[in-house]
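Can you keep this structure in mind? I'll have questions shortly.
What you see is the complex with one protein chain gone and the rest in place.
For reference, chains read A, B and C in written order, and residue numbers begin at 1 within each chain.
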Amino acid sequence: MRCSPNPVALFTPTASAVYRGVVIGAVVAVGAALCAPMIYIRTGYASGEGDPVEQPIEFDHRHHVRDDGIDCVYCHSTVETEAYAGIPSTERCMGCHGQVWPDSPETAPLRASWETHTPIRWKRINALPDYVYFHHGVHVQAGVACASCHGDVRNMARVSKAHDLSMKFCLDCHRSTQDSRAITHLTTCTTCHR
Amino acid sequence: MSEKLRDLHDDVFGRMRARGGRQWRIAFGVCGLFTLLLVGSLSWTIYKGIGVWGTNMPAAWAFAIINFVWWIGIGHAGTFISAILYLLEQNSWRNPISRLTETMTIFAVVQAGLFPIFHLGRPWFAYWLFPYPDIMGVWPNVKSALPWDAAAVSTYFTVSVLFWFTGLLPDLASLRDHAPTRRQRILYGLLAMGWRGDARSWRHYKVTYLMLASIAAPLVISVHSVVSSDFAIGLTPGWHTTLQPPYFVAGAIFSGFAMVIVLAIPVRFFYRLEHVITDRVLENCAKLMLITGCIVAYGYMMEHFGAYYTGDADERSLMFGFHPTSIAFWMMISCNVLAPQVLWLRRARRSKVVLLIVSLLVLLGMWLERYVIVVQGLLRDQLPSAWGNYMPTIVDLGILAGTLGFFGLLFLAFLRFMPFIPVSELKEEAVLE
Amino acid sequence: MKGDLHSLVPRVEVTRRAALKLLATGVAALETGCFERPGDREIVPYVQEPPELRPGVTTRYTGVLSLDGFGYGVIVDTHDGRPTKLDGNPAHPATLGGSLPWLQARILDLYDPQRSREPTMLGQPASWAAIAAQLRALPRGPLWIVMPPQTSPTIAALLARIAARHDLRVVTHAPLARTAVYRGHELVYGRPLEQQLDLARADVVVALDADLLGTGPMAAAWSRAFASRRKPEGGPRSMNRLWVAEPMQTPTGTLADERLPIAAGEIAALATLIAAEVGVALPASLGQTAQARLGERAASWARHVAADLVAHRGASAIIAGDRQPPVVHALARMIDHALGNPVVMTTPAVLDPLPTHGLDELASAANPGAVLVLDCDPLYTAPHLHLAGVLARSTFSLHAGLYANATTAACRGHIPLAHDLETWTDPRALDGTLAIGQPTIRPRFEVASIIDVLAELAGVTLDARTLVHDQLRGQAALDVFDTAWTTALRTGVVAGSAFRAETITPTWRSPATDALAALLAPPPANTVEVALAPSPALHDGRFAPNAWLQELPHPITKQTWGNAALMSRATASALGVSNEDLVRVRGPVGEAVLPALIVEGADDHAVTIELGHGQHGPAIAAGIGTDVYGLGDAMILRATVSKAGGTRVVPRTQIYMAEHGREIAPLVTLAAYQRDPKLAAHLRGDQASLLPQGGDRFKGVQWGMTIDTSICSGCSACMVACQAENNVPTVGPEDVAKGRAMHWIRIDRYIEEERVVNEPMLCQHCENAPCEYVCPVNATDHSPDGLNEQVYNRCVGTRFCANNCPYKVRRFNWFAYEHEDSRSLQYNPDVTVRSRGVMEKCTYCVQRIRGAEHRAIVDHRAIQPGEVVTACQAACPTGAIQFGMLDEHDTAFATMRASRRRFEALHDLGTRPRTQYLVKVTNPKEGA
Partner (left out) sequence: MRTGIAAEFADEATLLAAIHRVRDHGLTRLETYGPVPSEAIDLALGKERSSLSVAAGIGGLCGAAGAYALQWFLVAYLYPIDLGGRPPHMPLPYLIITIEMGFLFGAIAVFVAFLVACRLVRLWDPINDVPGFESATRDHFWLAIDGDDPALDRLGDALDDAARVAPFGGAA
């Protein structure tokens, strides 16, 4: 004999399946929501790695460093001694470009800056938060190559960020110079935070 | 026998289903307003900074931490009753109020949980207290008592919820099958997750319930011991003592039972449940309140004895000197030590009015105790040059009142929509008799 | 160093300021670990690199600040062209490298958004050029110039040239001018002279109502000299003895070996008695009157002083306070003479020590002609003269000031005055030493200096630089002079410009006798003495707009933001008032209502009230405290004081000043210390501990600080220095009253009966720091070189560390206190500006430590002892604060660290603090 389905039955088999799906799905979703930002922050997109920024002047490091063989320090003159590497003044650029390419369109903004005595406003590529104090001089003195943070600038048409420059990035390098993970003058907080 | 079950079922569910009507709506509305006050006060705090509170140097902790400890303490009786009394097979007077008190626990912990977050200078970084893989390579410091707190409180909350929900399943199933309207039956059905009362489920249910009970029982003790270490690991006079954990736990259960009585008396009155939540139940609660009260009194005694015995100058002057907080101290003594003494009298334990008054006094007294513990030591630290005063602001009071309202709001909602008497457990008892 | 900075436009500042802004607004995104995207910020290099300026590198220049005419040589730290910090110039006789609170705080005025920003004429915006034209075109005729005392030769020359064109009347007006001193010296020397003290040579110092270490043009230098004689470890003559008689305790009083609380009006009698005792030839009657007037205690005190002076003939100093009447100063010199003390008298540095014209003259002038009020506020400081009237009668009136004040409103024109760091000046120090003040920043708006104004009046078209330069050059040939000029700018002083000592002896004349007799006459009955005093922070009120100084706790009362009627416990109970109860003071001219404040060690017959408060503006000064200039036109008044009813909150940073049986600030007498040199042994050294101690935890350079409480006068210069160096915010009176002051270093004051100890309290950098292990997020931890580190960007603000710090030196940002206006230009770019909700505290100036380390690395060398100087250490005029490496030798720090007086505060807690103290030793006279 056939059994008639219960007229007052609350749930159908489908409803049951859907419900189970929803419950399990909810649990998974919560987990995913927690992980998502941790993954995002590690992506180059978050840190802006490798996206070249348009500069007021189409300055190409390849010509100056690779082709003309100009040393980094010639322009970034305080990099070996001071906290700031030093961005060359218009005067310094004009030192060469007064004769070299004196009337090429690329260097027009440079000449304008020189004539109107208004500074060139470059876009900053590698920025650290203000509560981080970085001293170029000591790093260069310690034999850290420019490229280990700034990447292979000599082959960049437009400079782009080479590393995320996160605290972890700094710490990894600072730790690599010592054999243990113990706290030293290189890994204590006030090394960078004051 | 099945008549007995049927009568029990229809009677209790029937009374619980009884709509609160106007009184309920008014109470709910009032609590709603206070909840808005809470939201407002907290938003203002976030917007301006916790300078809008009365906290200062030296009293860098005050209302927020006091309220936190007070609410956590209240959260203790619930699990104590439902877990420890369950293990001690006190079901005859435990069952009728176990659901009420578990619920009270959960909602109290919700209130408590607000404070550790909102008292932070930068609450939006509260998650730094948890070990998540950040890109800074820095981790929480597990030698501090605050991560212990975070672990203890969240564990206690989770376990309490699981315990509570497991217990709810059979009753939710009953409502699924017997609630008046189809809509309700579907909703309760979703919550019941398909509980059918088959023998297999019952077998697993009994063991699971026992397991959760035996996990929750030590938690009751551990949570407030951990909370007390927020103070015990400190150098501050009046904080730095091994007495703290037992003293805190006793105080917590003390205030918890006070809150249970404060809630149970009106509930059984409005829902006409005197024959379920019997006088005997209340009396037993009163007795436990009396006992824990005595332990707390002993704690006060030992605190002072310790100060005297160690001869530590700071401790002594703190315990025996006169301070801005001394009034609070003596109020606390009269509420926590003197007031409960009337409960030695059977007639007092039987009188709802007396019980209510004593319980309210105890709740006040236990809040004052936390006030004295937190503020007094800070105001009278080792260096007299740094001694100061503390005065709460309107925002402080708003937040305290607000949490009371929010607690009431949740509790009233629970009474309205959930089986606040564990009928299936009552049935089980009935069958066993 | 090259002087002229005008070619240097600090362009990098653009990015710096943007950076500070960005941080100040506390961009949470940055801190959560999100990144700045490339291109979010700009780099703006120079067009032409200035020769002497490197981005991010501190450049130092010499400069001079003036106060009431006297010069105070300073070293100016500039970051990217912005002056950010001042310190005393070691080469300058007035500071010798030390500081005073106001000196440190002047840097804030430079960027104060409250400064008046544009010249006005008749209420309308005007230009300096227009006003200058009017000045040049002033009709010949009466011309009044009201200004503080001046010492500048350039100004002198200009005044001379003006006098040739106009009927010039210069009114030298400063409420705290030292006229009484010059009059006193005139009494006995026949002409006004200045005394040049050498406290280093004095075995006995007697201060009669004189706060010689706290206020006055030589306070910093004298403190240093005095401290050089407070070394208990040295030989027999290593420790001098300080006798202080004063109505209210002063920083000097806290260091006294023998102190007598006495009304300022009684000082004359006291001096007379001392003089008589040491054998000054005075009419006998005077001695008896003095005797009669003094109480027994005072009389015997005077005899003890005299005995001590006689015992140290030729090696003592007697100093009377500036506010004492002339004849007291005359007596002091007579005593010196009688004792054969080597007194050095010189011509005064101020141009007219005995003002030829008084304000009252001006006030009563029927048709005054033109009136110029330069750099002062007579309407506020001399209200009883009602100068508004005469200014209204004048044909032309101009006010030049840093701020718009009460006088500005009464004048037709106003020109913003140049800050000392914005212009060229050449003031003299008290001893006559010339210093050339050079501008270290281009003014942010149109300003004029006093020299500029006078030059216009004199019809001179040269700029201030040329005037000062030529004045100093005199007839010298340019090429010769150039090196001299450069040296003067580099060293900050003009070599050999100090005055020569006069050979002259004092003689007591009858006018002196009459003056003294008048003084010794009994005071009017049923009045009490009200002694007006300079505010240690606000001076005569000219610094009232400075938030740092307003919030600087008073060295004695610890009051901030305002003044009070300071009285002894006895006086208070006689009046039936207690702290913060309002009292009404009725002076000879006007009355004032202000809160009472009980001060231990105050005299029972005198109420002291400090000047400089209760102004009507600018903004932050408005309505703070009570103006008492209106009480009468003398510093020592007879008045009636009564309970007014009502109370007013007195925001104080320290309320409890007793030790309550704890051994926190020990004090011993020299004799006791010599008997038992080990008396501090139980307050230092290791404590039993369950934790592993020592081990290899601390490797390499270890930093520590030692503070000698014997020579800390509590002057509080260190507090302001710290504020300037570390971007420490001010919070305002309400929050101070709540206990939310932010100072990283404070001066705890403990006083019981006669024993006073000033104990600077800052982060102790405990090796076993209680604050560290309670932080849930590792925001405070320990560095291998022994610093207790605070990481603002990691702090979530649980404040557990503050609770657990037994020294209560941690400070919390209850609100967003950071500046976003022009004051942010003063921020030290090497120190993070803290945003809301984070904890902060003394870092031992870690930015200076790391900076020195970086320099050492770049130069391939080790850090040298004394290379790192903390801001508080640099500012301390007595050298009480010494900082250094624990393994140093033969340095001031090493010597102090080795002292047997060394102790650790709250030693019993086993925190092993790196900041340690030296027990205070006093040198009382046996039997006194």
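Assume contacts are C-beta pairs under 8 Å (C-beta built on N, C-alpha and C of every residue); 3 or more make two chains touch, one makes a residue touch a chain.
Just so it is clear, the structure is predicted and the values come from calculations on it, not from any experiment.
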(message) So there's a chain missing from this view; which of the remaining chains does it actually touch?
(response) A, B, C
(request) Return the single residue from B:R25, B:R182 or B:R203 that touches the missing chain. (result) B:R203
(request) Specify the residue from the set B:A152, B:V276, B:M332 or B:I421 that touches the hidden chain. (result) B:A152
(message) Using the touch definition from the top, which of B:G51, B:G73, B:P116 or B:G189 touches the missing chain?
(response) B:G189
(message) What does the interface between chain A and the hidden chain look like in terms of residue numbers?
(response) 1-3, 5-13, 15-16, 19-20, 23-24, 171, 181-183, 187-188
(request) List the residues of chain C that touch the chain left out of this view. (result) 691-693, 697, 766-773, 775, 778, 781-784
(request) For the chain that got dropped from the picture, name the residues of chain B it touches. (result) 1-3, 5-6, 9, 131, 137-143, 147-148, 151-152, 154-155, 158-159, 162-163, 166, 169-170, 173-174, 176-178, 189-190, 193-208, 210-212, 215-216, 218-219, 222, 226, 229, 424, 427-428, 431
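By definition in this document, only the chains that are shown with their structure count from here on.
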(request) Tell me which of A-B and A-C has more C-beta pairs in contact. (result) A-C
(request) Please flag the chain sitting at the greatest distance from chain C, going by CA centroids. (result) B
(request) Calculate how many whole Å lie between the centre of chain B and the centre of chain C, each centre taken as the average of the chain's C-alpha atoms. (result) 56
(message) For chain A versus chain C, what separation do you get between their C-alpha means, in angstrom?
(response) 48
(request) Would you give the residues of chain A that are in contact with at least 2 other chains, written as numbers and ranges? (result) 41, 164, 166-167
(message) At least two partner chains per residue is the criterion; list those residues in chain B.
(response) 134-136, 138
(message) Quick check on the complex: what are the chain A residues that touch chain C?
(response) 41, 46-48, 51, 53, 78, 80-84, 86-92, 113-114, 117-127, 129-131, 133, 135, 137-138, 141-142, 160-161, 164-167, 183-185, 188-191, 193-194
(request) Going by the contact rule at the top, pick out the chain B residues touching chain C in the complex. (result) 48-51, 54-61, 119-126, 128-129, 134-136, 138-141, 143-147, 150, 230, 233-236, 313-314, 317, 378, 381-389, 391
(message) Considering only the defined contacts, which chain C positions touch chain A in the complex?
(response) 11, 15, 19-20, 22-23, 30-31, 33-49, 54-57, 700, 781-785, 787, 789, 791-794, 830-833, 843, 846-847, 850, 853-854, 857-858, 860
